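A single protein chain has been omitted; all remaining protein chains appear in their positions.
Coming up: subunit A.
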Amino acid sequence: MTTQSANSDLYFSTARELRAKFDAREISSVEATRAMLDRISNLEPSLNSFITVTPERAIADAEMADQRLRGAGQEPTALTGIPIMVKDNFSTKDVETTAASKILKGYIPPYDGTAVSNLKEAGAVILGKGNLDEFAMGSSNETSAFGPVHNPWDTDRVPGGSSGGAGAAVAAGECFIAFGSDTGGSIRQPAALCGVVGMKPTYGLVSRFGLLAFGSSLDQIGPLTRSVADTADALNIVSSHDHRDSTSVAAPFTDFAQDIDGGVAGMNIGVPKEYLVDGIEPGVRAAFEKSLETLEGLGANISETSLPLTDHALAVYYIIAPSEASANLSRYDGVKYGLGSLDAKTSAQATEAARGEGFGDEVKRRIFLGTYALSAGYYDAYYKKAQQVRTLIRREFTDAFLKFDALVTPTTPGVAFNIGDKTEDPFQMYLNDICTIPVNIAGLPSISIPGGMSDGLPVGLQFIGPQFGDTTVIRAAAAYERATNWHQNHPLI
């Protein structure tokens, strides 16, 4: 099987390496796309990372990309011809978009979201739509109405969530880059559990237009990749100011890769002790301590710090995110699109029936939680209180960044767990996000990169930067990546 081994080089190439192969005429985008489509066909029965694969569109896009790479038309970009996945909560014109919910099965958006338009304009080749927790609500990809995704490192385990399909596909070499969304860790947590790079940029840098809304003040789009450089390149393509998202920032955009070779020598990096929670697994703690030594060896000044309000972040998040979700998901009424209920006697009964049947348990739970927190008599005690504590958490980060260039923490308290292990107790599942949630509350940039192994499973290392300090976390992550080999580990699948 010589072709098999030749192709495994291809499957685990970075996007930059693939682009170099395009430029050297070693392979075309059409050839690379066909190879990925074959790989997807072979692996999907064991992974389930895609909800929809679009082979004809992908080949047609790859043909266009090949022309562009050979000098016809517009100048190629870093992503021209690169086969990618987008999470199935990104609106894609004429391609079914479900958010992994029964309520949206069969929904064909009449428009592309802005991130998708930016990717298409850049010439990226979209292979299909990634599986996720229903409406991005979950930390294990087990709430998908299209079945769970399996972790390529051990298919009995979860890939993390909610961008579980994205994490699994990048780790298994089913695509070169996947785009996800991160409301409380939904890019970084699956990146950590699947052993790839994942970044949530500063809130407002990537337009949310066309991203099916979950928690609007927290949601942010970002990439999952096999290298930090690919993450920077991907962010350069998807970030843009957009008049269709009034929270998209108008600030001038820098090159996300501008400081990538800067190193960490002399950088002040804080370790917030509250992130090393009691429940942290010994293997994760050991990997983290080793990573701190690596960073010190590279010349970083590492010191412990304290962010005491971290202990309240989970409560703040699980009030604010469900409150926003309960409002955002009120649009799914089964009238203009999605699952309808045609036998009901009245319009109100039709809506109640469609939502009762169309939403899964976790989505219902969050809508109920949010509806309760916003309801008369409870608003001040829950929603307003959470928003006030949110202000204090932001301030605590702002103060920390007077002393530190970046913070470093484990991405998750544990490695990938077994499918079914945490579905009985919703609150236990919520604890998976304890290290990632505070970042969304404060709207900060944060990256998770491969930072060790524990019992044969990947461990994530998370850098957090100040608002708009995206290039700083990329710089720190790239320095760590150059000094370690973790990113070169791939699952045997």
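Note that in this section a residue touches a chain if its C-beta (ideal position, glycine included) is under 8 Å from a C-beta of that chain, and two chains touch if they have at least 3 such contacts; residues count from 1.
Keep this in mind: contacts and distances are computed from a predicted model.
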* Asked: Which one, "Aspartyl/glutamyl-tRNA(Asn/Gln) amidotransferase subunit C", "Spore maturation protein B", "Cell shape-determining protein MreC" or "ABC transporter permease", is the UniProt name for the chain you do not see?
  -> "Aspartyl/glutamyl-tRNA(Asn/Gln) amidotransferase subunit C"
* Structure fact -> Of A:L309, A:I419, A:V473 or A:I493, the residue touching the omitted chain is A:L309
* Structure fact -> Out of A:I108, A:A265 or A:A286, only one touches the absent chain, namely A:I108
* Among A:A442, A:I464, A:A477 or A:I493, choose the residue that contacts the chain missing from this document, as touch is defined above. => A:A442
* Residue of A:F50, A:F176 or A:F359 touching the missing chain in the full complex -> A:F359
* Footprint left on subunit A by the chain that the document does not show -> 106-108, 110-111, 203-204, 216-217, 243, 246-247, 249, 309, 311-312, 314-316, 318-319, 326, 330, 333-340, 342, 344-353, 355-356, 359, 361, 364-365, 367-369, 371-372, 375, 381-382, 384-392, 394, 426-427, 430, 442-443, 467
